[in-house]
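The complex appears here without one of its protein chains, the remainder shown in place.
Our next item is chain A:
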Amino acid sequence: MQNGNQQFIMEDETYTDIDGKAISLECQSHSGFCREFTVSSAKVSIGRVMVYTSAVWLSAYTIFFFTENTAVLSSAIIITLVGMMVHIHFVKVDHETLLIIGSLGVQVSSSYASGRESTDFIEMGKIKDIVINEAIHMQTVVYYLCILLKDPTDSDAVSCVVPLFQSSKPRLSCLVKVYKSCQDILAKC
């Protein structure tokens, strides 16, 4: 007799991030105590790429018109290409994932536009709690989800705060959903 709550809840609702751009949240429940949340930011927009490239090349052509030096043009091309490669490999985050496995730990991973993935795993023994914190930056109040880590010497103190979803920066409604799910699992184990 199965005691399984093994539903495959796949929800795909549209939320926005703190700048107003649309992002999407996907929640997958693999089992009663293992859930995965993926927040995907907007992809690299072709319009912006074209605008930047045209601006760089137009200025390069203007300089070439005055100096008659072809090195300017080739350097503009090289700069554009290298800049684009650096941007999609190191800067542009495609989606961020939070995999929470009850009684084992939490895995946080960001995957970049070029396909590179950077993963970090935190054991359950080190996690004190997962909370939503407020940050006051100039005139705005920003909410972010974070993991509080226990101090090895003093189990009541918090030694470290690990913020989640740093690049996608979802708004409070999205964070509340993830928070409720995580607290469900943390309460069980």
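The rule is simple: a contact is a pair of C-beta atoms (placed from the backbone, for glycine too) under 8 Å apart; a residue touches a chain by one contact, two chains touch by 3 or more; residues count from 1.
Basically, contacts and distances are computed from a predicted model.
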Determine which name in "Phenylalanine--tRNA ligase beta subunit", "Chromosome disjunction protein 3", "Phosphatidylinositol N-acetylglucosaminyltransferase subunit Q" or "Large ribosomal subunit protein uL10m" the UniProt entry assigns to the undisplayed chain of the complex.
"Phosphatidylinositol N-acetylglucosaminyltransferase subunit Q"
Chain not shown: contacting residue from A:34, A:56, A:88 or A:149:
A:34
Given A:45, A:62, A:119 or A:133, the correct residue touching the omitted chain is A:119
Can you list where chain A touches the absent chain?
1-4, 6, 8, 30-34, 36, 99, 101-105, 107, 109, 118-121, 123, 125-126, 189
